[in-house]
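Each remark here refers to the structure printed beneath this line.
Here the complex is missing one protein chain, while the rest keep their positions.
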Amino acid sequence: MPYIKEQRKETISVEADWDVGGSTTWKHSTLLREYAHGLKEKKIIGSLCPGCGKVIVPPRNICGRCHRKMDERVVVSDIGTVTCFVISAPVIKGKTKVMGMDPVEMGLVAEGERVISVYVKLDGADSNIDTELINCKPEEVHVGMRVKVVWAKEPQGKLSDLEAVEPLKD
Amino acid sequence: MRNVAIIGCGQTKHSGRRRDVNLAEMVGDAVWNALEDAQVSPQEVDAFTVGNMQGFGGVAQPEQWLGDWIGASGKPVLRITTGGSTGGSVAHGAYYAVASGLYDIAVATAWEKHSDSKEPGATTGLSHVALGNMLNLVNCGVGLKHLLSMFVVGAAAGVACYQAMYYMHRSGCRVEHLDMVAAKDRRNAAKNKYAHLQWPDCTPEDIAKTEWIAYPFRYGHVCPASDGASAMVLACEDIARKRCKKPAWIKGLAAYSDEENQIMSEGAGGIAILDASQQIGATMSAIKAYKMAGIKDPQKEIDLAEIYQPFPSQELLFAERLGLFDEGKAWQALEKGEMDINGRMPCDLSGGVNATNAIGSSALQRILECALQIMGKAEEHQVPKEVHNAVAHGWGGATNYITVTVLGDSPY
Partner (left out) sequence: MSSQSEIVLTKAPVPLVFGFQWSVGEMMEKFIKTLADKKILGAKCPQCGYVYVPPRWRCGKCYAKIEEGNLTELSGKGILLSYTTAYVELDGVGNFKELSEPKAIGAIKLESADSTIFMPLGEVKPGDLKEGMKVEVVWREEPKGELADIKYFRPVKG
């Protein structure tokens, strides 16, 4: 490495572990659950703000812009536009590990595959969802391309029912 | 409200592993350097503001340990944490203390000691921040592939990746420009004896040789996780004029927070911010800070800037938000050399956050570096022109915290 390196003394350490799993309980509202249940019927639910008219997907309690309560629900389309994309480096077996798991070994990603993560603004929504783009070469993805949701074969009311998006065929 | 100036600055050397000191010794180093630079004795200090992001170094309520190591015995201490902009908020806190008239001399110090966590880099701290949200996703049945793709793509850079893509799409900036910015920052850092990643003759081609993490970022673009501390002494006008040859006056400051730009997290549920590089908070903070400082045309009146840029795309887009370049044109100015030490708008002559990132300390260092330039104390990276006005910027959280500070060589 061409960086200027400096060596400093390494003094001994006092060590301790924080057992997060054992000692912490998180509280959540039921909004994300509501959204997941809607996916069972292939319905993508958002909340509508009575003040500024924005539709936020997944739904939230309070509009971030005008701070009004968003109780009303709207179903948005499963077709939308890519507003942003990020492409991973090729995933190599044994090299890319996530939380101790090897994505190639688990059969989730092909060796050398580049994962494309996209932000999609579904028609009718005013916010992005983030998901994966499949059936598209990395060189062909672009901002503004039209995509359609790829649903799980048997939706179960889980977030994974909305598996990915793929390019919309004319 | 009184005028406030910075009369002394102190830093420790920032590096990947400062295992030669414990936390209190490290922060103490920075504070004593600052007190010596200001020629102020600890007994004369009236108040302290301190800050870091505790989850990263695993010490909760660190001010209890620091107390008599930084001269704070018997003095009021306020701990402030606002994500990446912690250092900026800590400096603002010290400013409020003195400007209000309650205290005459205040010390602001901020630091980070990443090497105290067993996981490399900032992993422990980042997990800290995202854990509750991740569990909610898991409990709602998020797909394993989706989780993994989120990690593979976003773990190192997170929302900054998407932010960079938005900016590049909007403005025409290309990856080559990110290479240029990263190379410039590491060359600049080589002239800053306290910086971490120092590469004296780094070229964009050197950066372009490093591997991709996730398009558009390469390993060569990303900031390090540094251990280090920095501190400043702030004083009221009377004391500054009597005791400091050339104080750096704080002419204007503002901090607008914005919505959190986290996708699929609890309650965030996708927010109505479609463009992660929009950063309304930065524009609004800049407008307010410039107004307070009496700056009407930042492009002409600001002499240099210290932008908070853990990623090179942020140096370009935030410089535009601060009004230093026309909308979408920063990358063209970069090509013309305007951001170099001899250019119209030198940016991050210290190397910025891209070369040194001790989270708490980094936003404070932006203000500190502007002060050094105004005081003429920046040594090897001193800009070769009179500095009348400088702007320092801080950014943090998930694109939601911003601090902007305008400094000058006179309070008016």
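Note that the chains take the letters A and B in the order they are written out, and that residue 1 is the start of every chain.
The criterion applied here is as follows: contacts are C-beta pairs under 8 Å (C-beta built on N, C-alpha and C of every residue); 3 or more make two chains touch, one makes a residue touch a chain.
Note that this is a predicted model, so its numbers are computed, not measured.
Engineer: For the chain that's not shown, point to the residue among A:Arg33, A:Lys54, A:Arg114 or A:Lys158 touching it.
Structural biologist: Of the listed residues, the one touching the omitted chain is A:Arg33.
Engineer: For the chain left off this view, which of B:Lys118, B:Lys209 or B:His388 is in contact with it?
Structural biologist: Counting the whole complex, the residue in contact with the absent chain is B:Lys118.
Engineer: When the complex is taken as a whole, what residues of subunit B touch the one chain not shown?
Structural biologist: 18-23, 25, 28, 32, 42, 57-59, 67-69, 71, 73, 115-119, 124, 127-128, 131-132, 135-136, 138-139
Engineer: Residues of subunit A in contact with the chain that isn't shown?
Structural biologist: Interface with the chain not displayed, on the subunit A side: 9-31, 33-34, 61, 71.
FYI, only the chains that are shown with their structure count from here on.
Engineer: Given the complex with subunit B, which residues does subunit A contribute to the contact?
Structural biologist: Within the complex, subunit A contacts subunit B at residues 2-4, 6, 8-11, 13, 15-16, 18, 20, 26, 28-29, 31-33, 35-36, 47, 52, 54, 56-61, 63-65, 83-89, 91, 96, 98-99, 101, 103, 106, 108-109, 115, 117, 119, 121, 125-132, 138, 143, 156-161, 163.
Engineer: Which positions of subunit B touch subunit A when the two form their complex?
Structural biologist: Residues in contact with subunit A: 13, 15, 17-22, 58, 116, 118, 131-132, 135-137, 139-155, 161-162, 165-166, 169, 186, 190, 197-200, 202, 206, 211-216, 259, 263-264, 266-276.
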